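Removed: one protein chain of the complex. Kept in place: all other protein chains.
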Amino acid sequence: MAASTTTVSSKAGLPPGTLVHVGERLESETRITVIDYTRDGGSEHTVSTVEEIAGFRGADSITWVNVEGLVNVAVIEAIGQEFDIHPLVLEDILHTGQRPKFEDYDDYLFLVFKVMYPAHGGEVVNYEQVSVLILSDYVFTFKEKRDAIFDSIKARLRKPNAHFRKLGTDYLAYSLLDAVVDQYLSLQDYMDAALESIEDALLDEPDSSTLMSIQRVRHELIFMRRSAAPLRELVGGILRSDSELISDHTMIYYRDVYDHVLRVTDAFDTYRDMVGSLLEIYNSTISNHMNEVMKVLTVFATIFIPLTFLTGIYGMNFEYMPELKWKWSYPLLWACFLLIPAVLMFYFRKKKWL
Amino acid sequence: MAASTTTVSSKAGLPPGTLVHVGERLESETRITVIDYTRDGGSEHTVSTVEEIAGFRGADSITWVNVEGLVNVAVIEAIGQEFDIHPLVLEDILHTGQRPKFEDYDDYLFLVFKVMYPAHGGEVVNYEQVSVLILSDYVFTFKEKRDAIFDSIKARLRKPNAHFRKLGTDYLAYSLLDAVVDQYLSLQDYMDAALESIEDALLDEPDSSTLMSIQRVRHELIFMRRSAAPLRELVGGILRSDSELISDHTMIYYRDVYDHVLRVTDAFDTYRDMVGSLLEIYNSTISNHMNEVMKVLTVFATIFIPLTFLTGIYGMNFEYMPELKWKWSYPLLWACFLLIPAVLMFYFRKKKWL
Amino acid sequence: MAASTTTVSSKAGLPPGTLVHVGERLESETRITVIDYTRDGGSEHTVSTVEEIAGFRGADSITWVNVEGLVNVAVIEAIGQEFDIHPLVLEDILHTGQRPKFEDYDDYLFLVFKVMYPAHGGEVVNYEQVSVLILSDYVFTFKEKRDAIFDSIKARLRKPNAHFRKLGTDYLAYSLLDAVVDQYLSLQDYMDAALESIEDALLDEPDSSTLMSIQRVRHELIFMRRSAAPLRELVGGILRSDSELISDHTMIYYRDVYDHVLRVTDAFDTYRDMVGSLLEIYNSTISNHMNEVMKVLTVFATIFIPLTFLTGIYGMNFEYMPELKWKWSYPLLWACFLLIPAVLMFYFRKKKWL
Amino acid sequence: MAASTTTVSSKAGLPPGTLVHVGERLESETRITVIDYTRDGGSEHTVSTVEEIAGFRGADSITWVNVEGLVNVAVIEAIGQEFDIHPLVLEDILHTGQRPKFEDYDDYLFLVFKVMYPAHGGEVVNYEQVSVLILSDYVFTFKEKRDAIFDSIKARLRKPNAHFRKLGTDYLAYSLLDAVVDQYLSLQDYMDAALESIEDALLDEPDSSTLMSIQRVRHELIFMRRSAAPLRELVGGILRSDSELISDHTMIYYRDVYDHVLRVTDAFDTYRDMVGSLLEIYNSTISNHMNEVMKVLTVFATIFIPLTFLTGIYGMNFEYMPELKWKWSYPLLWACFLLIPAVLMFYFRKKKWL
Partner (left out) sequence: MAASTTTVSSKAGLPPGTLVHVGERLESETRITVIDYTRDGGSEHTVSTVEEIAGFRGADSITWVNVEGLVNVAVIEAIGQEFDIHPLVLEDILHTGQRPKFEDYDDYLFLVFKVMYPAHGGEVVNYEQVSVLILSDYVFTFKEKRDAIFDSIKARLRKPNAHFRKLGTDYLAYSLLDAVVDQYLSLQDYMDAALESIEDALLDEPDSSTLMSIQRVRHELIFMRRSAAPLRELVGGILRSDSELISDHTMIYYRDVYDHVLRVTDAFDTYRDMVGSLLEIYNSTISNHMNEVMKVLTVFATIFIPLTFLTGIYGMNFEYMPELKWKWSYPLLWACFLLIPAVLMFYFRKKKWL
């Protein structure tokens, strides 16, 4: 998480457009997978040079180039040169601290956003930057890591006669975006589980570890919201754009993604309110607890302090203390020892302290 | 309530437009009721096939198809095919985690929103997703449950010569929306009762259960506001749309619904402020209480501690303690025992601690 | 106050446009007063039928119809029919939970808003809904109660050669609105007095009743702001409207009212900030107080606890305690009894506890 | 300060345009100063009638009429009549509770705003309402008090060949506004000093008077912001206006004033954040303090309570207590008296309580 805020300064002072990978090095090498498909069929290849990629430039086939691992700067620079991509775009692809955005460069569209999904048995949230270039017959995706987020799309592309394969690069790009937003929605299960376990702890016996849990969830929400909020602008930008690369027919699908993004940001707002509310319950519970402790102390002290005073009186060694010699003194004092607490208990009960 | 945040992820990875019911299964079967009416009369039927529904396609009759229970995906898919509904719309109908929205598909209008109403003697709030399709001579409503929310409209339709029956599908859709917003307004009684009982508890003797009540109401308000807020956009979208399916004459009625929606969201804002204010009263009351407990403890301790010290002195066993032999020592000490508390009480009263 | 949030649901389920009085029944009957005036003179009548009202339809006279008490639904329905008012407008007039709004129906303008003014010696705030219909030669006002809010306008109308009487219905409506906004401004005296008395209580000796006062004022501010805020939209709507019923000449006066409304909402915002600040003073004062109590307890306890321990030692009955027999033990111990408190007091003073 | 919120209601009920001075009476009489200047020279007069003012209506001279003290309503009414000013404008001039605003009446422009400046050795903030009327060859300023805020402008006008004198009434009005905004900026010194003294008190020994200081500054900030915020709209309104009374050349100067106003409102926002932060430091410091007091009490009590219990045991008078006769009992007990505190101190130190 910290990666998104700490690694920015290392490039300060370099001229713009200088291609250097800025960010944590998450993979040791760059893997390039190409899926080329037409209405009738498709093929899947692992390639290593830009020439191979350019070789798929076909009449009416659509080519999806998936670049995983951003360590091989040379190959990304070569893709940029071959497909005439602006240096600033290549810089943004390699620089993993991007703010999600959509840019229209006439010949191609550029999207960059964050993927978030729970990992390691749902206890840690993974962050990854994904960049998408939409050309008329190519879609490039640049990912920091090899993971499974686009596997469902690959599976659908492999099916013969998929509805999918009759449509253009805009629909493929939509599917990628949709898969990412679905990952966001899946974070809700993660958050629900986290909040529920905090709620249980609050009902049981809250301690400082409960506070830490609340703050950890809150901290993560800050980062999630920061990643998710610009997505609304991003998809909104696509909806408003009049690029020829996105057909009217596909626009309806982007509108659907927009609704999903609104749902995600709504949910994050709700979670924030709920975490704030949990924090208040925590503080009030601690305060209640202290109140209860104070009451017990007060009841004990106020009952025994006067009694101890009485014992102190008759423990004095004055020569002239007539009560000491009187036979009924001791039993009478015991009566006091029973009466005084009774009276005080009655008073405290009336005050609702017990 | 949790349903609206937890069931989203189960569809992640499926291609868009895949028809699967996502959400809690609230009914065991799907019941379809058709009300067909013209200016002169009407009829009511329970049907089970799409052919039967299509059979009501008449010259100038208006047909309201009410689908309750979303378990029978096949019949909803068939309706979509028969009436040429976009697959994404059908998907939204079946997916019960929708954000309320309005969409204009030229041939038909699509509304989806939440119904909320108190149930079980006013102690629980029920949530239900309702989708409405407005065609030129058909209105479809898709509901998760069989309940009474549209019964008043059915009753009005049954009346001969109802003003209602002279108007088009736009007016029927308005009536449905109006009935739903009236349900929202009825939540105010529920909220008023809840807040009043909390206020009573605060005046009486607030404890941790009061805190829980406040937080429960607050929690529910978060969900209610989340359901109600997008309704403003929804009705606003209808008012701004220039669809031919809504006549100018009916637009005035939608403007009226818009006012009601504003009233609902205003009321929810007011409730939120009031709940926040109740929470502050709670915290201040607890704090006051503790203050009072502390005062009692302090008064008791500060009065008896010096007295007990005095008894301690004359309980010592030194051989040379002249006071012990003096006759008036004991009565004089008793005078101290009375004087010291009197002085301290006077001091505390001046300090306004008693 | 509660009336504005609780009486809404009683109409749920009725068809729109059904005329039923919804709200508290504040008058037992409906009184209709008509003031008819031209440039040269005027007359004042109390009428009971719609025919009488319609009878004032004169060449160039302006007729103000003031309806007080909304119990007689029939007469309001008759007015609606005679002057061709939309059923939804009549419904809004009779339904006292309206959100303030302005609507332009071409032939007439419709305003509905709340009047608020302090009553009963300035200790209670009265709320009343007022609806205004502006026609080309008639102005209708519908009020829930008989009260004095429009008396100053009546007085001005009675004066011969009043500047007032040379102008149209738009100026009359402006005067009514201006009178209402002046009532809002008069609430400032009420609020100033309330805040000042709380400030005094805070400086003196705040207790839980002070807290209750703060919360009551805050509660009322929530309702006042809720009534006042939509007034800005209302007057803004009039300023933006291009209705022929409002002349350019009068528009300047509406602009003036708009400034007053801004001043009212500014003032309410200021009051809210001030109440928030009073609440914080209250909490800090309570906290300070507790701190002081704790210090006294601590000083007493820490001084006497070690002394009492010393007396305990020499109250023990061991056979071999040489100090007990030594002559100077007792005086030396007394020296300790004086020295220990002195040292502790010095320490506490250095720590600024005293 | 209170003046701006309390004196409003006294005019309620009067017809609009009635000229009455509403506000505190700050001067006993009205002084009118006229400065008339052309490119070549100028003259300064104190006048008392409107005829004298009108007498300066010259070919190309510019006349600045400065009216100080609003008690003489007649002369202001006469100015209104002579120069054809709208009655509502005159009413606003005399009514000192105005919200700052800019209005364009074609023949003249009307500005009304608040002047704020620290007075009496920088300990009190003075508020004053200033109204400005800009005509083609006259500028009127109406002030509540005689003070020095425009003295620098008078001084500049007196200089021969001043750049100033070659420009029109728009530049004079700009200079007046600029002088006022500079007064606002000078409040920053006042605020900086106030905040610094609070910071010092917080580092030293905060008590309830520190709280009062914080709240007083906060209170004043509320009023300052309320006066300053509408100034942004005011100058923004001038910038957007296309009045012929303001030349393009002077517009650049108004743009500069606009920047200054933004700086003022930015500064006030910063001060608000800083005051909020000081309040939190105050509360945390009090809380820290109490924590420290509690620790001392706890350490004292927990050390001596068990020791006193031990002395109690051997102060009992049972006949069969073998320890009492044993020779080493007393020294051994003393060993306990030293060991127990040492163990407890070690424990507390480990817990970081000391």
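Chains here go by letter, A, B, C and D, matching the order in which they are written, and residues are numbered from 1 within each.
Here is the rule we use: a contact is a pair of C-beta atoms (placed from the backbone, for glycine too) under 8 Å apart; a residue touches a chain by one contact, two chains touch by 3 or more.
In this text, all values refer to a predicted model and were calculated from it rather than measured experimentally.
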Which displayed chains the unshown chain touches: A, D
Residues of subunit D (touch criterion as defined above) contacting the omitted chain: 152, 156, 163-164, 175, 178-179, 182-183, 185-186, 188-189, 192, 252-253, 255-256, 259, 262-263, 266-267, 269-270, 273-274, 277, 280-281, 284-285, 287-288, 290-291, 294-295, 297-298, 301-302, 305-306, 308-309, 312-313, 315-321, 352-353
Missing-chain contacts mapped onto subunit A: 2, 5-6, 8-9, 11-17, 86, 88, 97-99, 101, 103, 205, 207-208, 211, 215, 218-219, 222-223, 226, 279, 282-283, 286-287, 289-290, 293-294, 296-297, 300-301, 304-305, 307-308, 310-312, 314-317, 321, 323-325, 327, 329-330, 333, 337
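What we mean here is this: only the chains that are shown with their structure count from here on.
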Subunit B against subunit A, contact positions shared by both copies (same if over half, else different): different
Chain centre separation in whole Å, for subunit B relative to subunit A (CA means): 26
Multi-chain contact residues (two or more partners), subunit D: 315
Chain contact topology (line, ring, star, complete or other): line
Contacting chain pairs - touch in the sense defined above: A-B, B-C, C-D
